[in-house]
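With one protein chain removed, the remaining protein chains of the complex are shown where they sit.
Right, chain A next:
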Amino acid sequence: MQLAILGAGDVGRSVADLAGEYGHDVVALADSTTAAVDDDGIDIAGALERKAGDEPLGSSDPTDVFDADYDVLVEATPTTLGDAEPGFSHVKRALEADRHVVLANKGPVAERYEELRALEADSAGSIRFEATVGGAIPVLSTIEDSTPQAVTAARGVLNGTANFILTRMAAEGLDYEHVLAEAQDLGVAEADPTFDVDGTDAALKFVILANVLADGGFSLEDATVEGIQNIPGSALDLAAEDGRTIRLIGEATRDGVRVGPRLVPENGPLAVTGTRNIVQIETRNAGSLHSSGRGAGGPETATAVLSDVGRLPPL
C-alpha cells in the first residue's frame, strides 16, 4: 500500500520508519508546517533526519499530501477534543477521495464517531483505528474478531502515566506530588500531565471502545470521569492491608463509560505495574480475555497502525 502520513510526532515518524518492513511505501509525510511528497516514495531517512534537526520535512505544503497518489491516509496528528479538528477534516477529505484512513488520533473516533461512520458508508475507503486504544495491544481487532455483539464489556488500565504514578506510590509509600515529579524527570509524565492524571486520556479510549460496542452514541461528555490527583499514599497502604491496590480503571459497556480509581486485587490481572497497559474483554461465550502490553510509544503504536494497514482491502 502507498501511505500518506499526516503528523510527524513519535507515532507518525515511527510509521514512516517501519513502513518498509511491513511492505508498504510512504509517498507523503507532513507535520503542521511542511511536507515531503513523492509518488515514487519519499526519502524517509532524509526527511526524518531533517525533522530531528528542526529543519523543514520537505519542500511541499502539508495540504499537498492530499494530491499524492496514496491508498491509505495515516492520521497521526495530535488528539484534539470537541470538534476534533483538524483531524476530522483530514479523515473526511481522504474518505471523500475514496481512500482508506488509519487513525492514531483519538479525537475524531471518540468525539465524532457517527459522522466518521457516515462518511465511510459513502466512501470506497474504510477507516480503522486500532492505534487509538492501547497502543501495541490488539484491543479493537480482538473485539472485531469476537464480534462486538458478543462482547459485554471492556475494562482495564489504558493510561501508563497514571498507572506508573499509582504503582510507585504503592511500592514506595510516597505521595502523589512526589511521584509525579519523579515521573516527569523520567519522561514518563508530560510537563503538563493533566489529561493523564485527570482520567481524560483513558476516558477517550473507553469512549472509543463503547462506540465500537454500541456502534456509536458516545463522546467524552457522556463519560463519568475521575482522576487520581486526590489519592494519597495512605489510601494505597490501606488497600494493601486487604490484599488490594488502587488502579485507574476504565469500563466501557453499551450502557456507558466510567473511568476512576478503583480497588483491584493486588495480584489480579488488572493490577499491571509501571507504564504497562491491560485490557480485559468480557465476552458472552468465551469468558474473559486479557491482553497486556505497551500502551504508548512511537514504534509500539506504529505497529498497531501498520497492522491496520495490513487488514485493509485493496482499493
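Brief remarks on what is shown
One rule holds for everything that comes next: a contact is a pair of C-beta atoms (placed from the backbone, for glycine too) under 8 Å apart; a residue touches a chain by one contact, two chains touch by 3 or more; residues count from 1.
FYI, contacts and distances are computed from a predicted model.
Protein name for the hidden chain, per its UniProt entry and selected from "Aspartate carbamoyltransferase", "Coenzyme F420 hydrogenase subunit gamma", "Amino acid-binding protein" or "Cox cluster protein": "Amino acid-binding protein". The chain that is not drawn here is touched, among residues A:46, A:82 or A:269, by A:269. When the full complex is taken into account, the listed residue touching the unshown chain is A:232, out of A:232, A:274 or A:310. Although one chain is not drawn, the whole complex shows that of A:21, A:177 or A:241 it is A:241 that touches it. If you put the missing chain back, the residues of chain A touching it would be 153, 155, 226, 230-235, 237-239, 241-244, 246, 249, 251, 260-265, 268-270, 280, 282, 287-288.
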